[in-house]
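Have a look at the structure that comes next, please.
Every protein chain of the complex appears in place save one, which is left out.
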Amino acid sequence: MMHFTSVQDVPDLQQLVDAALAYKADPYKDENLGKRKRIGMLFLNPSMRTRLSTQVAAQQLGMEAVVFNVGSEGWALEFEEEAIMSGTTVEHVKDAAPIMGKYFDILCIRTFPSLKNKEDDYSELYIRQFMKYAGIPIVSLESATLHPLQSLTDIITMQEYMRQPSKAAAFSGRKPKVVLTWAPHVKPLPQCVANSFAQWVNAWGEADFVITHPEDYELSEAFTKGARIEYNQEEALKDADFVYVKNWSTFTDYGKIYNNDPEWMLTNEKLALTNEARVMHCLPVRRNVELSDEILDGPNSLVTTQAGNRVWAAQAVLASILRAK
Amino acid sequence: MMHFTSVQDVPDLQQLVDAALAYKADPYKDENLGKRKRIGMLFLNPSMRTRLSTQVAAQQLGMEAVVFNVGSEGWALEFEEEAIMSGTTVEHVKDAAPIMGKYFDILCIRTFPSLKNKEDDYSELYIRQFMKYAGIPIVSLESATLHPLQSLTDIITMQEYMRQPSKAAAFSGRKPKVVLTWAPHVKPLPQCVANSFAQWVNAWGEADFVITHPEDYELSEAFTKGARIEYNQEEALKDADFVYVKNWSTFTDYGKIYNNDPEWMLTNEKLALTNEARVMHCLPVRRNVELSDEILDGPNSLVTTQAGNRVWAAQAVLASILRAK
Partner (left out) sequence: MMHFTSVQDVPDLQQLVDAALAYKADPYKDENLGKRKRIGMLFLNPSMRTRLSTQVAAQQLGMEAVVFNVGSEGWALEFEEEAIMSGTTVEHVKDAAPIMGKYFDILCIRTFPSLKNKEDDYSELYIRQFMKYAGIPIVSLESATLHPLQSLTDIITMQEYMRQPSKAAAFSGRKPKVVLTWAPHVKPLPQCVANSFAQWVNAWGEADFVITHPEDYELSEAFTKGARIEYNQEEALKDADFVYVKNWSTFTDYGKIYNNDPEWMLTNEKLALTNEARVMHCLPVRRNVELSDEILDGPNSLVTTQAGNRVWAAQAVLASILRAK
């Protein structure tokens, strides 16, 4: 694998999932693979799980991880070609990226969308410019439209659950029903996690996949095509095996909050409609707004397992890139 | 030792002091003890000595130290149970802590009091919630009411001084007189260092312990009980062997500055009342406000030695926790 910015960079999804679970079973089995190798981790936006799990993953491969908070430790970058830099940006990605390419073996970048201009955000200018100019493999730590390390983790977490000896029979010979449900939130959030989850579940191809959200919250078909869209949440939840809860702002009329109906918050009452579904969320989660305490603290929640699995996803990705170099 | 948040977590104070001084004599004697182990260091507030000395201590044990500045690199955490998170907090400690417990072997946390609500601060909600939910050992890097790594260092520093061959006779057969004196400051500070010093000196039990401060600056008896309280600073200083200088804001009428009399600043004139006392301070210190240049730059100051000893205190604590796991 050369880069890791979307599922399209992954030559063999199942192999990557298996590699991650192998690291979970034996975290230090490749602790010399990354010897004398170094990842740079550039944060243009805040991060907790992604930051920490990727550092841990790198260390377990014997790599050095160097963290750089671009805004607070450095200065604003320019991404537009031919910019006349007389404003507030201090350094062009055309100059910064190739230098990162000299200092590091792999460059990991987190950048959020503006949620103001759809075309700009969906062009993925920032991560594309780093890919164009760095000259080394790029790993997305979440970009304007996608969050592939999260989505890989999500697939891993579902497969791990289904493979448990006590569950194997229940899933034998049938596809699990996976429901991605919109949830209320207090502010407009990116579509990244939802887009990316849809993209990966579709690429996995082993799920009966339903997306449910209020009208006007349609995601880009570029990612959802292949899933069934259902505006009635209760209908969608019926017999679900996994329910992935996530808020996103509108895509069509970009970056808005339309309907923010608190009735869309998942509760135990709604969970009763499912096939004892496991509940997932990428975190951070606004408790009792996006998801109720009763679900998060209940026996069906997979969120801590899921967040813990971020380490193995990152480790499998870094290892795959190291092996391809 | 399972956690390290107060002297009450320490099964054997003297053993911990001795372990620290053994690391000072041979810093790398256990450099494989922490192999493949990792501490997470979470800062909800700024830190210099604690941050750096703990990183150094971890490295000398062969551990990886991962630093995370919660506010600037992540987002605001929620600590209240059953909170409806529609405000400014982004992630609940109930979700964040167990994930830290999956990424790290030991979790170190710094958090300050609000100085607005005594009950909240003295409930130690933040550190208690991390202890409740992380599932791994918690080390306080200073909490709302205590600063145990500092206090352990303080005991180490006094014992180290007294054990010097040239001093041993002077301290033979008698307890040193230890005076904790309040000092002026420009803003209201937590009671942590003073509380914690009192708690540890009392637990040590080998000092004639006097606390001196203006009226209205009484500390909580939960920590000071066993010490003699003396409002006359000069009286208190008489024949002191160690003078610990520290400002704190009021405890009873919480978080205020009452009397801020500059006469309470320690000077060489006052030092003359003592038994050539060594002067200690946790740092940072406001020079010529809390403590005079003449004291800090004079031969009686132990502050640099004391700050240097922070490494060995942290190393002994981490090692003790690693050994108990």
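The first chain written gets the first letter, and so on, giving A and B; residue counts start at 1 in each chain.
In this section, contacts are C-beta pairs under 8 Å (C-beta built on N, C-alpha and C of every residue); 3 or more make two chains touch, one makes a residue touch a chain.
Here the structure is a predicted model, which is why all the values come from computation and not from measurement.
Contact with the undisplayed chain is limited, among A:Gly40, A:Pro184 or A:Pro284, to A:Gly40. For the chain missing from the display, the contacting residue among B:Gln15, B:Asn32 or B:Ser72 is B:Ser72, taking the whole complex into account.
Of the listed positions B:Pro11, B:Pro46 or B:Gly205, the one in contact with the omitted chain in the full complex is B:Pro46.
The omitted chain makes contact with chain B at the following residues, 28, 43, 46-49, 51-53, 55-56, 59, 69, 72, 186, 283-289, 293, 296-297, 303-304, 307-308, 311.
By the touch definition given at the top, chain A reaches the unshown chain through residues 36, 38, 40, 64, 66, 68, 72-75, 78, 82-87, 90-92, 94-96, 98-100, 102-103.
Please note the rule applied: only the chains that are shown with their structure count from here on.
Simply put, chain A must spin 120° to overlay its Cα atoms on chain B, rounded in steps of 5.
Centroids built from CA atoms put chain B at 40 Å from chain A.
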